[in-house]
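Subset of chains shown; positions unchanged.
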Amino acid sequence: MRIAIFRKAHFNAAHRLHNPKWSDEKNAEVYGVCNNANYHGHNYDLEVKVVGEVDPETGYLMDLKILSDIIKKEVENKFDHKNLNLDVPEFKTMLTSTENFCHLIWQIMQEKLGDKYEVTIKLWETPRNYVQYPA
Amino acid sequence: MRIAIFRKAHFNAAHRLHNPKWSDEKNAEVYGVCNNANYHGHNYDLEVKVVGEVDPETGYLMDLKILSDIIKKEVENKFDHKNLNLDVPEFKTMLTSTENFCHLIWQIMQEKLGDKYEVTIKLWETPRNYVQYPA
């Protein structure tokens, strides 16, 4: 029986959108207030969807305690109360857009869970704006 | 990198369900309280999903400010604080069901955004009842 389970998590972080290849004027024009030199921040909400087969012995696709521990260790601990631009190595050379951030979390979770499971990530920057990968 | 972004919006409107080809009795039977001759109304919640490629220069699929401005201009301004049956030309010859309304918003948004993007609309009539197009 192929099924999907979902687990929600949350963390908060500071960031700014700034493309170092552009002038300050172009950055301000493209990113507006999101380009503020002193950073701004968000309470990010995260939903991890995992698709796979139910284990008939346990009735579980996967123990949600194990899934939430992986999310805590690999995602929350890495990003919570951090400055994405300054504190997260992957963002040294990558723009901190929600699109890129969502894809990064997908890479982390899909690699940790392995090919047996199919992962989809939803990442809310605000309750009105969010991103999903894969689409 | 193919990804999905989502933007939420909301507006409120009056409407009634009434098929002019039917008798008043049949309308009352099929639509119940939704057929009230003096109209009733809703706070509609809208979610626009846009699927496309991330622009590596900006890190964006699309600037959410641009997307929310299009939603404001093409959807909110057209329907907010209106009577769907009386104030909206498209509903002169179309039933104001949430199904038809969702499809109409999809037509507006998909045409505005163009073939480069794939649009999906969710429209909530109440927090407990909603519709999605395409399915």
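Chains: A and B, in written order; residue numbering restarts at 1 for each.
By our rule, a residue touches a chain if its C-beta (ideal position, glycine included) is under 8 Å from a C-beta of that chain, and two chains touch if they have at least 3 such contacts.
It should be emphasised that the depicted structure is a prediction, and the values quoted were computed from it without experimental measurement.
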{"item": "Homomeric complex, total chain copies (2 given)", "value": "6"}
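Note that only the chains that are shown with their structure count from here on.
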{"item": "Mean-CA-position distance for chain B and chain A (Å)", "value": "29"}
{"item": "Parts of chain A lying in touch with chain B, wherever the complex brings them together", "value": "17, 19, 30, 32, 94-100, 102-103, 127-135"}
{"item": "Parts of chain B lying in touch with chain A, wherever the complex brings them together", "value": "1-9, 51, 54, 57-61, 63-65"}
